[in-house]
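Other chains dropped; remaining ones untouched in position.
Just so it is clear, A and B label the chains in written order, and each chain counts residues from 1 on its own.
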Amino acid sequence: MGSHTVMRSLVGLTAVLVLLAIPFIGMAQEDGAAPPAEVPAAEAPAEPAAAAPAPTVDTGDTAWVLTSTALVLLMTAPGLALFYGGMVRKKNALGTIMHSFVILCLVSVIWVLWGYTLAFGPDKGGWIGGLDWLGLKGVGGEPNADYAGTIPHQAFMIFQMMFAVITPALITGAFAERMKFSALLLFVVLWSTLVYSPLAHWVWAVGGWVRTMGALDFAGGTVVHISSGAAALAAAIVIGRRRGYGSDSFAPHNLPLTVLGASLLWFGWFGFNAGSAVASGALATSAFVVTNTATAAAALTWMFVEWGYRGKPTVLGAASGAVAGLVAITPASGFVGPISSIWIGIGAGALCYFACIVKGKLGYDDALDVVGVHGIGGTWGALATGLFASKAINSAGADGLFFGNPGQLLIQIKAVLITWVFVFVATYIILKVVDALVGLRVTEEEEKMGLDLGQHHESAYN
Amino acid sequence: MKKIEAIIKPFKLDEVKEALTELGVQGMTVTEVKGFGRQKGHKEVYRGAEYVVEFVPKVKIEVVVADALVQRAVDTIVRLAKTGTIGDGKIFVTPIGEAIRIRTGETGEGAL
């Protein structure tokens, strides 16, 4: 009917937009791309100190960053796809999995075309990157010393891409089981462009104003986790509750899938955090160690707290706790030591558990607890970075409150607030616009039938 | 004693169960079934091939009640399972010769 037509045109629109963007940027740039270092990287060290040592590609660092990039891709699909997919009802399994999968595809293309240059292109006043690297023009095999001096610039670019991919995918947990597919696509195009790229610029780009402020965020506590949590809150409010919320059973349809997803998230997160050293060595190792330790501590904490509180240790609880720990250690992972990471994990496990409990009382239906896990976990992690950071771990970082520098905590608080407010407001507006254009929500009949049949004409199991 | 067999839409199960309980029904047995009827099924598409799935997921409630309760039970089911749209389902009533409770060996209406 009417909405069908609207949807069709939207589909067309998006497709056309993307296609149009390509020739506009043009293939011509390919010639301009910096040719990959002619000298095989491996030989480089053999010629010692010839004049000013032009940045050369280190094979070990590159191997680690490429491996890490693949690991972070795995986090989104199948990791997050199954983590979320297992938690919904059977009739929405595919629709939920599809959210992560299609976002991986969509943002991969966006990032190449315009996302990367907006985020990391030459700074414009601290607010946004210039369009110099549109379509990856000039992003080639030579290292970019600003970001990673020992790996090809493209390696840094694609590592960052995977962060841009997973962030909107995380949000989808908030509106699971009721979002219209066409609305999702439009939302992701807008959100990635108008929220993610700017925020990544502020926090991580040379010249970005939050970075300049001195905020520490090693691997994305604000950019990825608080931002997905804040967006999730806006989304849960705008789209409204699932039908039957509070009365029907929303028990997860396939918890082994969820544990599989959580385990793959854990595995992939080593790329996320240790890869954020953009080199292989002591810093990456340290990030690797604290990531694992905080995760384990958080999973145990959630499990024990739930055991005490509800009488049983649940498997979903342990898996959720692990994810909460991974979230919380993310911003701190390059700045803290293993004992600190245990405390960060314990805090994450307990705080996120109670955040998920409290949700029930606040009345919004953040279906898969993105606010409770990523919003609260990310906030705790960003603040904990201000508590536990130590220059003994990373001399390029800063000391936190417990190491004698209370100022760092204040900066972290500021960064947290900025992120929450900016993302919440921007997401709210974007969702209202999308709602007006194509409608956010599936029809009542489709919601009862499930997204799989309603939106995709498929069923997960036959 | 009669057996009431009601084939209803799955999401109506909880309401119907509650209402029957209030009526004094002490037990029932539920089966997931696939229904074929006036209600159209749905289309599924896989790699370009289209399948029309004519069977619709339904739930079958079987409840054996004393004769005195039959009419009220039927009315209750009709009232609660009704959405007014095609596919709401059917109720069939059949006679039951005997009922036995396995735990105690009780028979007749006392076994229900």
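The working rule: a residue touches a chain if its C-beta (ideal position, glycine included) is under 8 Å from a C-beta of that chain, and two chains touch if they have at least 3 such contacts.
Please read these numbers as outputs of a predicted model, since none were measured by experiment.
Summed over the full structure file, the protein chains occur with the copy numbers A x3, B x3.
By our rule, only the chains that are shown with their structure count from here on.
Measuring from the averaged C-alpha position of chain A to that of chain B gives a distance of 46 Å.
Here chain B touches chain A in the complex through residues 11, 14, 42-46, going by the rule given at the top.
Here chain A touches chain B in the complex through residues 244, 247-248, 448-449, 453, 457-459, going by the rule given at the top.
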